[in-house]
Each structure stands twice: as structure tokens, then as C-alpha cells.
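Removed: one protein chain of the complex. Kept in place: all other protein chains.
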Amino acid sequence: MTTTQTTATPATQKLGIATTLALIFLLFSGLIFSAEDVVQGSTVRIMYVHVPSIWVAYLAFALTAICSAVYLSNRSRSLIWDRFAGAAAEIGVLFVAVSLVTGSLWGRLTWGTFWVWDARLTSTAFLFITYVGYLAVRRLGGTFRQRARRSAVMALLAVLEIPLVHFSVNLWRTLHQKASIADPNAKVKLDGFMLFTLFWGLISFTMLFVWLLIHRQRLMALEDAVQDQGLDLAIQQRRTEAGR
Amino acid sequence: MTSRMQTARRVSVAVARKDLRIEWNSKVLLNQVAPFSLVIMIMFAFALDNEGILQRVAPGLLWLATLFSMLVIVQRSFAVETADGALDALRVAGTEPVGIFIGKSLALMVQLFALELMLLAIALVLYTVEPTAMGYAETFATMAVATIGLGFVGTLYGGLGAGARGRETLLPLLLLPAVAPVLIGATRATEAAFGSGGAQSSEGWPWIGLLAVFAGVFGAVGALAFGPMIEE
Partner (left out) sequence: MDLTPRPIADAESRAQRQRRRWVPIVIVALALAAGGVVVTQFLTSAIDYYCNVDEVGVRDGCVGQRRIRVQGIVLENSLQQADGVTEFMMSFNNKTLQVRYQGDPGGVFQECIPVVAHGRVVDGIFDSDRIEVKHTNQYVEKNKSRFDEATKETAACSQSPE
């Protein structure tokens, strides 16, 4: 094993470059090309990070649940599914946090307060702590199979919160506004270039997610391998001790 | 199938009796957990001793104190099992895992309910809460249903962390997010029962419904998952 080993392959390198370019364009599009909002002014630009972040979090947690279900239902019980589930959940937690932070900054400027306990914000906070708990379960120790099984059960339960979070603004009256584009009544409520920038944000953040996910999964595989090797080494040492 | 269910029932009663007898003999609940929760209630009063505030937030404090104390009880409930490999022994003996789950949940529920009654009495005295007769009925209903849910979740997550390194520090992180819905539901229902902040008692029943659903979900999930969780 060489010391210069990396988790990158030519394919992920290309994806990484494409993601970087997409994010740079998002930066220009969001900060310079797109117009201010009539009511909010420049504050509206937070949306181009806030909405893609929570989108990535939904995507990540859905993927965690899917990989967990595949792990549990598959006879081979391949640990790669568990690692993908764990990697996706970690990234998801990160992006919920980004969404919460950007959202509360926007809330301070637009609503006049960082935080309120309406259904949307409360359920999102709940989603966040649930997945922090999920990551804690993954760190409980034991064998990889134990980790995989425990966390898979939890992931399948936790993913049910996503519809609750997403539809909280339709089920109840909240201070948080309803969705502007993913609205069942399907009337786009964003002016043209704002809408384009938001879509661009969704695309580039999704690319970022995929890139991070692949690298994290590979890193986890290496971590697991290191742990295995450590165990093998320890057994070897005991054996030689006993043999002496 | 029926014979399995009978076995599970026998096992659950035996496990519950065993847990409660250990508790009766060691008196940990009485000598450590109860004083701990009393101290929490008094500390809350010190922190929030401001005109009217204590009365308004009494329901939330009652349930927070319950959850904190519950952490200690769950910790204790599984420390007993893992200390001498008792859980492993039960498993190797082929004991029905559903029976262990339900038995330990029952024991936990009994202890929690006793604790909640004590906390309620403390709240009545220290926080000057005065529920009506209807309010009392609602409070007891809330406590009963919430306790069932807490018992199932506590046992499921306690079993999950049993035997793991750093269990003491991990358990709160695992358990508190899972019981957040109980905290919300039970607090709202108790607010309605106490009439805190002008809440009407009719507002509490839907929340008790939510607590019942929570208990049902975690009872079923626990019965399903407890076996695989403690295996391997």
C-alpha cells in the first residue's frame, strides 16, 4: 500500500471539476446576475443556498433509507449498502445544518427573528436531532454487521419524518412560507431568472452531494479495512505470543 | 404460533417480576432516582422563580424531569443485564426476545409511573398548580399513555446501547431525540389539563391520541427489532 493512495478515480475527478465550475457559476448567478426582490432586497439570495441544501438533505436521507432497505432485504448483506447509507446520512446532517443556519439568517432579516417554533421549523429541528441520533447509533461499536443492522432499522423509521417536514407548511399554518415551485397547485411564483438560479443551485448542490457521497463511502471502506487489519494484527500478535 | 405467544407472555412476566424484585431489593429508584428528580424540580424552581413563569411552564418541567430521570432508570435497567452477561445468558438459552422486550418495558413503565406520580405531587406543591377534577383525569390519562410509549422506547434504545463502550454518554444522545415527540405531546396535553396559559382541557385529548400512536409504533417496532438488535 502506498502512502499516496487517494479515494479519487478519473471519473470522480471529472465530477469534482464539473461541480466546482457549477458552484462558481452559482456564485455569480446568485450574487451578481440575479435581481433583488421587491420586498426582501438582496436577502432573497440566501434562497439559492437554503433551498438546495434542504433538497440535498431530503435526497441524502431518502438514499440512506433506500440503501438500508436494500441491505436488510438483500441476502448477501453487502456492507457497501451500509456504508452508502452512513455516508449519505452524514452529508444529510451537514446540509440540514446549512439549511437551518441560512434559514435563520434569512428569518432574522425578513421575519425579524432568527427562530420561531412553527410546524416547519420545529419538524426540521426534529429531523436534525433524529439523524444526529442516527449517527450516534452508528458509532456504538460492535461488529460492522451490528452497526449495519441497528442503523438500518433506525433509518427506515427516521425517513418517515421527511414528508412531515415537507408538507408541514401545507398541513398547518406556519410562519414559514409554502413551497414556491414544488407546490401542488403548480403556479410558479418566482420571476424568471430567480427561478433559473434556484434550479441551477439544485443541480450544482446535487452534483456536490454525489461527489461527497462517493468519496465518503470510499473513505469509510478504508476506515473499516483499517479496523479489520488492526484486529488481524492483534490476533497475529497474540498467536505469536502464545507460540513462544 | 400460539405456543410462542404463550412463551413470550410467560417470559415477559418473569422478566418484569425479576426487574421489579431487583429494584425492590436495591431501592435504587427510591434512594437515588427519586431524590435526583426532586433536586431537578427544585433547581428548575430556582432558575425560573419569577412571577407566573413557573406555573406556566410547570407541565414542561414535569416532563423534562421525567425524561432526565428516565435516562438513569434505563441505564440501570440494562446495567443489571450486561454486568454479568445476563442478557447473553438469556439469549443463549433461547429465551423469546419479544418476551424480554415486553418484560423489561413493563418493569420500566411501572417505575416511571411511580416516579411521575411523585413528580406530579411535587409540581402541585412547589409550582402551585391547581388542576380541576377533569384536569386530574386528563393528567393521569396523559401519564399512563406517555409512560407506555416511554417504556417501549427506553427499552429499545437501552438494549441497543447495552454492552457498547461509552454507553453512559451515548444513551442520552440516542434516547432524547427519540422521545422528543413524547415531550411535545405530553407537555401540550398536561398544559391543557393544568390550564396553563389559558389552555382549555378539550385541547389535550388529540395530543393523548398522538401519544397512544407513539406507544403503538414503538411497541411494534420494539417487538420486531429487539431480537435482532441484541443478537450477534
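In order of appearance the chains are A and B, and numbering begins at 1 in each one.
Note that contacts are C-beta pairs under 8 Å (C-beta built on N, C-alpha and C of every residue); 3 or more make two chains touch, one makes a residue touch a chain.
Source: prediction; values computed, not measured.
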Answer key for A:Ala179, A:Ile203 or A:Ala221 versus the chain not shown reads A:Ala179
The missing chain sits against chain B at residues 1, 3-4, 14, 89-90, 92-95, 188, 197-200, 202-203, 206-207, 209-210, 213-214, 216-217, 220-221, 223-224
Residue list for chain A contacting the dropped chain reads 34-41, 43-44, 47, 108-113, 116, 118-119, 160, 164, 171-175, 177-180, 183, 189-194
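The definition used in the following text is that only the chains that are shown with their structure count from here on.
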The chain B residues in contact with chain A across the complex are 160-161, 163-166, 170, 173-174, 176-178, 180-181, 221, 225, 228-229, 232
Contacts from chain A onto chain B in the complex sit at residues 126, 129-130, 132-133, 136-137, 139-143, 145-146, 149-150, 153, 157
